[in-house]
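Only a single protein chain was left out; the remaining protein chains are all shown in position.
Let's look at subunit A:
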Amino acid sequence: MASRQASPSPSASMSGSLLQFDRFQSLVDVGFWHRLSVLKLDTLGIDQSPVPLVGFFAPHSRAHVSNHLNLLSESLPDPVKNASPLETHLGNRNKCPVPGILYNTNTLEGFKELDRDNLLQIEANKILADIQSGRVEEDSTLLLRFLVISFADLKTWSFRYLFAFPALVVDPPATLLSLQPATQILSAEEAESLSAACNEWRSSSLTAGIPFFIVSINSDSRATLRPLKDWEFCQGDQNKLLFGFYDPCHLKTNPGWPLRNFLTFICLRWKLQKIRFLCYRERLGLANLDVSLIGDALISIPKDFGEPQYIPKAVGWERNGNKLAFRHICLAESMDPQRLAVSAA
């Protein structure tokens, strides 16, 4: 049974402990439900086919709170334009796009009867396939695929939903050798150069929304950020390498959820077993290496990886508290035409 405590003691993490990831958290803007209702009434009708979504997140940037995966009205396909939602959102540094999928059912029974284990496994299998095919190197956000199941009751304007952030479960699980603020691991010159490189990456519209990257630090302490597809160029040189990701988590003791599939990717695809990672975090929207963490993880290639039918288990349903329970929001006050008419009278 895993510890119930939020923070394992630092001494435990020094001697090689189980690497535990802080869960991703969802936040759904009211606008999302408005757009979904319109989509359901005008376009989808009783069609229950899965709907592609785009969620948005950003690195942790403010003390005390983790960042969330946000669903906004533009997370749903635009009923007018038939454009893929992902493509239209590149370049906003505070809205890094993440692909997702929505299963919205027509009835409450249908919602409760959804085979959640199976739906989660389908998404996890997509992640595994994208790792093995190398698609992740072209589009790293595929590692962050998420899943939402919902029942939109348009008679009462109430919405029940549950998120999942699918993660592949590697057996045996990864071990954490150390985890410290980046400024304690890097020299002052390295830290300064890395901060500058990260700020440059985050302010360019081409890279701002790309949440996974490779940090290469040469013997002159100069840091460079490279996309995952540059891996083969990084391998040969003698530079120090760090595997960086936008970390939404605010905890000093644990990395956030995106690292989980990233480590699995690095291990399965690039066959590395000792991985130095960078939990990239910000303050006031700028790189901050005092709150960013550098850790060393050991991960072994799963025993049954070579087998043709290798399918790792998947986890990642969002908890409501400590329970697997769906969330519920009622928006009759802002959506019910009758009530709106009354309040406007």
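Miscellaneous remarks
The working rule: a residue touches a chain if its C-beta (ideal position, glycine included) is under 8 Å from a C-beta of that chain, and two chains touch if they have at least 3 such contacts; residues count from 1.
The definition used in the following text is that contacts and distances are computed from a predicted model.
Not every chain of the complex appears here, and the one that does not is recorded in UniProt as "Autophagy-related protein 3", selected from "Electron transfer flavoprotein subunit beta", "Autophagy-related protein 3", "Methyltransferase HEMK2" or "Mitochondrial distribution and morphology protein 34". Set against the missing chain, the residues A:L41, A:A129, A:I311 or A:A325 yield one that touches it, A:A325. From the options A:S66, A:S178 or A:S195, the residue with contact to the chain not on display is A:S66. Across A:E138, A:E189 or A:E333, the single residue that touches the chain missing here is A:E333. Seen from subunit A, the chain kept out of the figure touches residues 2-4, 6, 18-23, 25-27, 29-31, 34, 58, 61-68, 70, 73, 80, 92-95, 112, 116-117, 120, 156, 158, 160, 167, 169, 173-174, 202-203, 250-251, 254, 260, 284-286, 313-317, 320-334, 344.
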